[in-house]
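Moving on to chain A:
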Amino acid sequence: MTWLLALILLPLVGAAAVAGLRGNDRLATLTAFGFSLATLLLVVPLWAGYEPAGDRMQQTSSVEWIPQFGIHFAFGIDGIALVMIAVIALLVPLVIGVLGVTDKLPEGRSAGGYLSLLLVQQSLTIGVFAATDVFLFYVLFEVMLIPMYFLIGAYGGPNRQYAAVKFFLYSFLGGLIMLASVIGSYVLAADELGEGTFDWATLVSVVSDAPLGTQVWLFLGFFLAFAVKAPLVPLHTWLPDAAGQAPIGVAVVLVGVLDKVGTFGFLRYCLPMFPAASVELAPLVLTLAVAGVLYGSVLAAGQQDMKRFIAYVSIAHFGFIALGIFAFTTQAQVGSVTYMVNHSLATGMLILVVGMVIARGGSSTISDYGGMAKLTPLLGGMMLLAGLATLALPGTNAFVSEFLVLLGAFESRPVFAVLAVLGMVLAAVYVLWLYQRVMQGPVRGDALVGAGGGPGAVQAPETGARKAIRDTSPRELAVLAPLIVLIIGLGLYPKPVVDVVTPSVEATLSAVQEGDER
Partner candidate 1 sequence: MNALLAQAPEEMPRGEVLANDPLWLVLLKVVLLFGFGVLMTLFMIVWERKVVARMQHRSGPNRVGPGGWLQSLADGIKLAFAEEIIPANADKKVYFIAPVISTATAFATFSVIPFAPQVEIFGHTTYLQLIDIPVGVLVVLAASAIGVYGIVLGGWASGSPYPLLGSLRSAAQVISYEIAMGLSLVAVILYAQSLSTGDIVDAQVDGWFAFLLLPSFVIFLISIVGETNRAPFDLPEAESELVGGFHTEYSSLKFALFFLAEYVMIVSLSAFTVTLFLGGYMAPWPLSMIGDGMLNEGWWPFLWFVLKCLVIMFLFIWLRGTLPRFRYDQFMRLGWKVLIPVNLAWIVLIAGIRAIRTDAEVTTNQILIFGGAVIAVIVLLSLLIPEKPAPADDDRVPVTGGDYPVPPLDLEVPKKPKRRAVTGSGERRTTPEIGTEGRKEADDNGNV
Partner candidate 2 sequence: MFGAQVTALSPPSVDYTAILPVLIVLGAAAVGVLLEAFVPRNLRWSVQVTVSLVALAGAGIALGAYVPGAPAQGVTTMVDTLAIDAPALFLWGTLLALAFAALLFIAERTVEPGGAFVSQAALRGAAGGGGSVTTGVPGTAGGRAGAAPADGTRGMQTEVFPLTLFALGGMMTFVAANDLLTMFIALEVLSLPLYLMCGLARRRRLLSQESAVKYFLLGAFASAFFLYGVALLYGYAGSVRLGDIATAAAGSDRSDTLLFAGFGLLVVGLLFKGSVGPFHAWTPDVYQGAPTSVTGFMAACTKVAAFGAMLRVLYVGFEGTSWEWRGVLWAVAIVSMAVGAVLGLTQRDVKRMIAYSSIAHAGFLVIGVMTLSDSGLAATMFYLLAYGFTTLAAFAVVSLVRDADGEATDLSSWAGLAKRSPLIAGVFTFLLFALAGIPLTSGFVGKFVVFSAALGEGLAPLVVLALVFSAVAAFFYLRVVVVMYLTEPAAGGASVTVPGAFTTITIAAGTIVTLLLGIYPGFALEWAGAGGFAF
Partner candidate 3 sequence: MLEAEPAAAATDVWHFAQEAGVTSSVETYLPLVLLLALSTGFALFSVVIAPLVGPKRYNSAKVEPYECGIEASPQPVVGGGRIPVKFYLTGMLFILFDIEMVFLYPYAVAADSIGLFGFVAVTIFIVAITVPYVYEWARGGLEWD
Partner candidate 4 sequence: MTPEYYLLLSALLFSIGAVGVLVRRNAIVVFMCIELMLNSVNLSLVTFARIEGTLDGQVMAFFVMVVAAAEVVVGLAIIMSIFRTRRSASIDDTNLLKY
């Protein structure tokens, strides 16, 4: 029983436990929180036990599942998986923490269901990152949709059904097309080795020798699924709806971790398994990526809804990550991987803060706010910090990654790099503009003033009473604190993450190179 398995199973146990306590929301929340904390603690030995210089895969464990097809329950982590697992293990307790204060469930829904689904989601996501059997990966990749579907569909905003179904169908279709490629690679391996297997390493070694034509088709299958997950234009349209309708916590998990499965997939599957095809199709991917950057940042400008706004900004960021991955330089890829982590932290914090704002104003429309910082200076500060982190101000964590990506991209693909920088700047501007619109200036907006606002809305500014809208509660601060710490900390001292990630990235890249030379 490796730490990894424990890490996968523990949330499941927690989910089962929580599902029992449907009646009592408070108790359910506490239990879930406990379990998620335990999970987080389990990450410590995992991280400690991982030697960056060691094998490609560590903490491995394997159990036979379907012998006829050489399918195993095989888990194991490399650096990239490790950091992503760490991120989700961190985010889930925070999300649970804001439940009830920032995050209100629609009436008539019990917290028990929500939390158990959340924990199941966590365990599945960890499994997806940890799977070293392609079939197992696919299975988890698809099953992962179900809890998220219910989380959005059952606990989301007014338009949740549409969002949930859209999310599900997009990802399901992508997944099915990936299934074709999965089976295709299996068949290749079966023809090569005599009897088929789904073991990742074996498949990589076999499939990467396949002729270019085959590689391209199989690559496209995987790529499509991942491009849906890590929304690359034009497959992104589900994300704004999903993120916009999902409850804050779910949005955090969705944007923060779930979508990273896509970029993770690029690194873990597309590149090593189909090196030639990746190189061949890199221009296409890069075009999409840059298009995503520009498109996301441009559309972000037009958004009236804060959550949708963040979604579009994230689309831009994902484009940026993809750019880094397909630039095929070590810096760029290390940058991308660290950017995956940092983006999770920064955007996660931004969403949480926005959630807090919405919880106060009772509206997610930007124009309903104005000068909120006067009422809630602390919250304003948080939002500023989160915003700066998102636009990768030097000193925040994202800066390092973004810098690395650009550095790497410039040597290989200057044009794309330049365009991408343009997009990122735009995005940054919009984030600041959001902050400025919501927090700065005189107190205005229906959410805060007059009839349109919630029960605690202030009257006109000249009549004094400003008590109604409270500033961040200690609990909210407690939730945000670890994020702040990490953002600042990793901004100043990114080494731990970089060190963990680099060997895996180099391994991936070398695979690409030698695969490409053949």
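A few comments on the model shown:
We adopt the following convention: contacts are C-beta pairs under 8 Å (C-beta built on N, C-alpha and C of every residue); 3 or more make two chains touch, one makes a residue touch a chain; residues count from 1.
Candidate selection criterion: all candidates are chains of the complex that A comes from, given by their letters.
A quick note: this is a predicted structure, and the numbers were derived from the prediction, not measured.
Every candidate listed (1, 2, 3 or 4) is part of this complex; the one in touch with chain A, counting any copy, is 2.
Of all residues in chain A, those touching candidate 2 in their complex are 65-69, 138-140, 142-143, 145-146, 150, 153-154, 160-161, 164-165, 168-169, 172-173, 176-177, 179-180, 183-184, 186-187, 190, 217.
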